[in-house]
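What you see is the complex with one protein chain gone and the rest in place.
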Amino acid sequence: MSQLVLDKLRARFGASVLETHSDFGDDTAVVSPDVWRAVGEFLRRDPALDFDLPVDLCGVDYPDREPRMEVVLHLYSVSRRHRVRVKARVGDAEMDGAELDSLVSIWPGLNWLEREVFDMSGVRFRGHPDLRRILMYPEFEGHPLQKTYPAQRTQPLVPYRTEEEAGLPLEKQAPFGPDEGMPFGRRPLPPPRAEDG
Amino acid sequence: MEPLDVDLEEGEIELPAEPMHLNMGPAHPAMHGTVRIVLELSGETIVKGDVQVGYLHRGFEKMCERGTWAQVFPYVDRLNYVSPMLNNVGYALAVEKMCGIVVPERCQWYRMALGELARISDHLTCTGAIAMELGAFTPFLWYVKAREMVWDILEEETGARLTHSFGRIGGMAHPPTPAFKDLCRTALPQILAIVEEGERMLVKNRIFLDRLENVGPISGADATAMGWTGPCLRASGVAYDVRKAHPYLKYDEVDFEVPVGTRGDTLDRFLVRLGEIRQSKRIIEQAVERMADDGPVDCDDPRVVLPPKDDVYTTIEATIQHFKLVMEGAKVPKGECYSYTEAGNGELGYYLVSDGTGTPYRVRIRPPCFQITGGLSRLIEGRMLSDIVPTFGSLNMIGGECDH
Partner (left out) sequence: MPTFQLDGKTIPFEPGDTIIRAADRQGIEIPHYCWHPGLSAPANCRMCLVEILPKAGQRPMMLDILELDASSGEYKPVQKPKLQPACYIAAAEGMEVLSDASANVARARRDVQELLLLNHPVDCPICDQSGECKLQDYWLTYDKTQKRMRDEPVHKPKAVEFGPTIVYDGERCVMCTRCVRFMDEVAKDPVLDMRQRGNLNEIFVAPGRKLDGHYTFMTEHVCPVGALTTKDFRFKARVWFLRTAQSVCQGCATGCNTHLDYDPRNNKAYRYRPRDNEKVNKYWMCDEGMLTYKEAHEGRVLEATVDGAQRSVVAALDAVRDMFQGVPTESVGFVLSARYSLEDNWALRELGLVLMGSKNLYTSGRADGYEDDILIHRDKNSNTQGVRQLAPGAKSLQALVDDVSTGRIHHVVALGGSAPVDVTPLRGAKVVVVAAHRGPLTDAATVVLPATSWAEHSGTYVNARGMRQIADKALEPQGSSKPAWRLLADVAVALGYEPSWTKLKQVRTQLIGSAGADASSPSLPTSPAE
């Protein structure tokens, strides 16, 4: 894998490129959120790079870090056949300030992907023509792919029936209990914060 | 409306001037896999179409974070559920890329053959469905008959017709059956005969051509900017196929071509898929020819592959290996990785983030038809209501993949 893309990014944006690596052969650059749009423009317009195909945009939550939400953009150039992964980290522990510039004007294909990142991870995109939920229904509260969103939580639009309505004892209402379905000894829990008792 | 017994001159009757809202709702025979299009119509012409997906969203990515790496295989099966083997192979390759494992040659040929069979099944379904929704029910049934032949082979190999969960990290769940090669060699010519029969019936049909030609065109540059990949992109003239551009498995050792269209309209997308079925047949024939008749299918790395069951019951080492792999999961090295293959609809990517344990930290599935469906609204705006059906059908939006 050539280092061309990363070298050009570092040369152009200097200190705004916070980290780079090429683990497993994928060139990756972490940039500062304020140059997100400029980096996008550069990757698209520079003739040696020519990233014309927006492959993917997603969010990865690292609640132990600050900023916690990492927005990952994968790009591909059909003519040059190279790829790059560009990341930006936004949002504090409460997801305040999780905003990025929208890149829809550069790659129209990111329209739905940015809506999905907003829906699933809670990152807002400034300048997006139509930022609303795409996979979840509009009344949904919360952003499911954040690590702090409990996997077993259900938000039924039509409330579940109560025991009186059912006429028989209902053991549980959620589709599965908080620790059913898998031996969770695999993932250590985050250390307990001083909750109220 | 004024009563009709009033004497009116022509041209004085008032017709409603606002656009009409029509809901092509999620439960609609032409909305494959539940998609809702909220249309603003002016007569029969579409002024604005809002495509709403998400009805089949099942929360895969969140569920993957609660199991082991191997427990993700049933989830990825249910993405593009008409070509599940391609999803399985794609995910297995992604984890193997992170672990640094290369599977034995026999397994690579096997994966290619099964993957191309799945691709044939995918394209048969798509083209048959396009025809059916236009009223041509017969070619659809013929293609379903051909698809049954593919599914019979897959049932013999994996035990299931559709969602096999056959892939494993480091190999496949079972080695090829002794009948595999003969089944393929017998079935493929029959499938091709059916494909050609259906093609002859449709492609010369005036009504069919009128419904598909120049309907929903998109230029190559626009399609690329929209993030399209796969047959839809190739129909617009951009010759990007992951199997040729970035060969994986043994795709660089087989001869095949990549059909590319010119106009990027619905007809081209239809024809490109039929062409790909022919090329898949060529690939399967070559793979089956070159696949060894014996030899291991799984790599021998005890960190990812389960031991044979009779060893598990009799030796302590195999018990420990089985225990660690099942209870804790294969430990994938820490880091992140993006791996991509050519699935039925285009570049299927897996972006995996691992924290070094047996549970994935994040599994991001890059669904090819998500962005393709995102381009639907611009394809249908300005066209007629009945153009939605073939256009949408030609995009091959699979609900499971689009909504993951």
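Order as written gives the chain letters A and B; numbering starts at 1 within each chain.
Here, a residue touches a chain if its C-beta (ideal position, glycine included) is under 8 Å from a C-beta of that chain, and two chains touch if they have at least 3 such contacts.
Remember, it's a predicted structure, so these values are computed and weren't measured experimentally.
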{"item": "Contact partner of the left-out chain, one of B:L141, B:I320 or B:M384", "value": "B:I320"}
{"item": "Absent-chain interface as seen on chain B, which is shown", "value": "302-303, 311, 313-321, 323-324, 327"}
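Rule of thumb we're sticking to: only the chains that are shown with their structure count from here on.
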{"item": "Rounded Å distance between chain A and chain B, as computed from the means of their C-alpha atoms", "value": "24"}
{"item": "Residues of chain B touching chain A in the complex", "value": "52-54, 57, 59, 61-63, 65-68, 71, 97-98, 221-222, 224-229, 238, 240, 245-246, 327-329, 335-338, 340, 347, 349, 351, 353, 357-359, 361-362, 364, 366, 370-371, 373-375, 403"}
{"item": "Residue numbers on chain A that touch chain B, as the complex places them", "value": "23-26, 28, 52-56, 58, 60-61, 72, 74, 78, 81, 83, 85, 107-113, 116, 120, 133-137, 144-145, 149, 151, 181-187"}
